[in-house]
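Got a structure here, written out as structure tokens. Questions coming.
Below is a slice of the complex: some chains, not all, each in place.
All chains are identified by letter, namely A and B, in their written order; residue positions are counted from 1 within each chain.
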Amino acid sequence: MSQIDTRLKELGLELPPPPKPAGNYVPVVKTGSHLYVSGMLALRDGEITHTGPVGESVGVDEAYQAAQVCMLNSMAAIHQAVGNWESVSRFVLINGFVYAVTGFAEAAQVINGASDLVSRVFGEKGSHARTAVAVNGLPKGSAVELQVTVEISG
Amino acid sequence: MSQIDTRLKELGLELPPPPKPAGNYVPVVKTGSHLYVSGMLALRDGEITHTGPVGESVGVDEAYQAAQVCMLNSMAAIHQAVGNWESVSRFVLINGFVYAVTGFAEAAQVINGASDLVSRVFGEKGSHARTAVAVNGLPKGSAVELQVTVEISG
């Protein structure tokens, strides 16, 4: 069992089956030494776990959990694409979108759900750049969507 | 005539003249083996073809067409930058923004207009990662904006 799998287990987390794209695209593109992961929603077992808007139907703490769900889906897609964890040398960029009420000023606190998770699981390799913005709608009403880019080696 | 030009013709499509930037920037930056294309609007002959918000002044099917217009503009910019189609080895990432009413949950269906087009025209090379979000405004009121990244070779 790899260190990452052990870490996930210690945290009581389990990778979901990799989500299927909702259109004519792929979950992950490998180009050079990078993987670009498609936007991942707070989707588990085919259902949105947290429906926005944040600040109305969902609070910041719940949306933090939604960001974790999105990150687990991103990790599942990455693992499916490379077949192991050892090749993942660095999380590069997380673009985080929060479906929220007008004027929502706490997108950073929500996307921390993803940042905290990837840091806990991947340590130094999980140290990433990040953007957090609020938007007025996301596919299927998901409270959060993440677009992740990682560096791979070997 | 290249295979891509033939395919465009078969689909009854014609590349527009590459759009000019609306400020102090360039349509395409080449860096290493990638091209980053500036955000492209649903602009043809200097006019926005589909004005948002989607869900109010424009329906999902019309917005799907708007996404095609944005993708054709992106393709025109790419072709202008590299001078041929053979160098384009892979569409990497399409970031799709839909100017829509609050709570719009069908950004994926709209951006399918771009994904379907690039897949039909480029086949395997058009197989890309993607993000779709709704926003509350886009330049000139365009219903859709796309930011495209492609890999080039040679």
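Note that in this section a residue touches a chain if its C-beta (ideal position, glycine included) is under 8 Å from a C-beta of that chain, and two chains touch if they have at least 3 such contacts.
Since we're looking at a predicted model, the values are computed, not measured.
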Full count of same-sequence chains in the assembly - 2 placed in this view: 3
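In the analysis below, only the chains that are shown with their structure count from here on.
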Distance between chain centroids, defined by C-alpha means - chain A, chain B (Å): 25
Of chain A, residues touching chain B in the complex: 21-29, 31-32, 36-39, 52-53, 95, 97, 99, 102, 135-141, 145, 147
Interface residues, chain B side, partner chain A - complex: 32-34, 90-95, 98, 100-109, 111-112, 115-116, 119, 127-136, 149, 151
